[in-house]
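Shown here is a partial selection of chains from the complex, left in place.
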Amino acid sequence: MKTVLAIAAVAASAGAQAQSSVTVAGVADAAIRQVSNDGVGTDRSLASGGNATSRLIVRGTEDLGDGLSAAFWLEHGLALDTGTPAQATQFWDRRSTVSLASKSLGEIRAGRDFVPSYSNWSRYDPFAYVGVGSSSNLVSASPTGPIRGAFGSNPNTTVRASNSVQWLMPSGWGGLEGGVMVAAGEGGLAANGQHKVVGARVGYAAAGWGVSAAHSRTTNDLTADDAFTDSAVGANAGFGVVRVSAAWRRFRQLDATQTNLLLGAWVPMGSGEWKLSWTRANLSGQVGGTSIDDNDASQIALGYVYNLSKRSALYGTLSRITNSGAATYVVPGGPKGLAGGDSSRGIEAGLRHSF
Amino acid sequence: MKTVLAIAAVAASAGAQAQSSVTVAGVADAAIRQVSNDGVGTDRSLASGGNATSRLIVRGTEDLGDGLSAAFWLEHGLALDTGTPAQATQFWDRRSTVSLASKSLGEIRAGRDFVPSYSNWSRYDPFAYVGVGSSSNLVSASPTGPIRGAFGSNPNTTVRASNSVQWLMPSGWGGLEGGVMVAAGEGGLAANGQHKVVGARVGYAAAGWGVSAAHSRTTNDLTADDAFTDSAVGANAGFGVVRVSAAWRRFRQLDATQTNLLLGAWVPMGSGEWKLSWTRANLSGQVGGTSIDDNDASQIALGYVYNLSKRSALYGTLSRITNSGAATYVVPGGPKGLAGGDSSRGIEAGLRHSF
């Protein structure tokens, strides 16, 4: 049951005034982290968001009657360790949307939000794409592959897209879920994160299992010669209290391909839960004439989350990345300068509080 | 009736603690927009704030007894399509004020707020200075005129001023309203928006009609040789359910003059309202030795707002700008490169949700 207490309601500029429900929510999460890179050294740090990204959310829903509702969502990501916005110039970088929803026909949502293929990957990662065990350590940290070919060092669309309009299926379509996204390129600059995106996701959730697939296609005439495609397929299943997942995701642009694999498990124990994952990134082809075939790596991660309450938890996570060939993937937070093929290890212990 | 529910009250640094009322409010508004510029082409985009500027407001009032009250207002403007602050380095760019008000003597308000002549113009614009039909498309998009002469490309005072102190008339002075503003230049840089401003506004509102006038004078020794003056006069009247408006606003600096005219109408129909406007910008004189006489343009706009509730609405707007001479005014959101004298057309359909 969601708890949403009424805060305030003034139709600021529209002249209308009525009761509303605004929810202020978020996550505050900090961890002590130690990362060791073979042949380089060890760094200790306070890290933000080892279990869930630290964030501040302002959102609300209005019941319009007849099964219709209007809603908005503003979500700001921040580094709790330093008080720094994830992106000062894009403060509401995590989500900024307005939407109109029908219980029978689904939701039309406009603004900045996750792309379908990201939503289809992160749900299968036991570490939810954050912390020393995050699959992002391999997936998004691969600027030597098709991501660099398509976007250079500019913002990319492997997680979110701005200027998008989505249709999302309503709940209650017999276990079906998913949606379609179109984002306008606006004739803008890739450097500003303005890309044209078309994507879709469809899933089926049954009692003890689920499966889903998604595909997103980004075109960006300014830096890429061809479309960047992002395909993802995943499944999960429960065996008693244990839940397992498997996922596959492939990025492609011109001759470059990055294939990501993920196996995950959640094992409840005591007041908490063990989490395990194995992630693999396999690159092939070339970017700008340079072969990326050798840039492969694997990561194993183990974590335990001890729930102090439904909202607060202590957690600890271990991870190790094994690079092959020239690959230099690292757990975030360590010293720079890892040599190709060397490994990286991370450990963190933290406190996550959802509000 | 304004609805303000109590949220919290801690006199954070002052050591005092008492019950308060903090209101979190705002607007989320996004529209699909298409803008065509003759001889150039067409761009489609997701736009923020076609009906009302997307924003987040934190504000509150404390009743001090004896007809006195204290209040604060922080208002942040944002682009909902991308999650981007209107100004990251001036986050609370729309308003940041603290005030002390008396029911009989009026309000003293300090901080950043609208200048009197802006307040006297925007109220007569059926499109409230936003969207493809906004009068701002001509009024503020005229950097070839006195605005450029006075401010260059730096922040100007045609909408708001920082470092201001205002006195605002109380309600209940027999239909009179208005106030006086003084903003300190602080010996600062025009590039930082630090201008010395003196302005006043006075209006009279009767049962079916109203009239008002305002004048603001900005001095800025660093970039302008002379004062920039901004004068505005307007009136509105109701005929049955139909309301019409007319307004005039003139910017002047040295030899340059920009005269803006506006005719507006609001026509309720069904669950919503038609809106019509005609805007004209007429430039004369010269800036930096260059004549600006030919830089004139007109805009016509037509829109319909369909109210889903008092707080949420669907809307659609059409507009067309006709340039004469060398003028290149455009509806925002189109491709660059309009030739002098060519026209620009915009259309948008969106969802506005006030919270």
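Lettered A and B in written order, each chain numbered from 1.
The rule we apply is simple: a residue touches a chain if its C-beta (ideal position, glycine included) is under 8 Å from a C-beta of that chain, and two chains touch if they have at least 3 such contacts.
Fair warning: this is a prediction, and the values are worked out from it, not measured in the lab.
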Number of identical chains forming the whole complex, with 2 shown: 3
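Definition applied: only the chains that are shown with their structure count from here on.
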Distance between the centres, which are taken as Cα means, of subunit B and subunit A, whole angstrom: 38
Residues of subunit B that touch subunit A when the two form their complex: 1-5, 7, 23-30, 32, 43-46, 51-57, 78, 80-85, 88, 91, 128, 307-314, 333, 335, 350-355
Residue numbers on subunit A that touch subunit B, as the complex places them: 6-14, 16-20, 22, 24, 58, 60, 62, 64, 68, 70-72, 74, 88-100, 108, 110-112, 162-165, 183-184, 186-187, 193
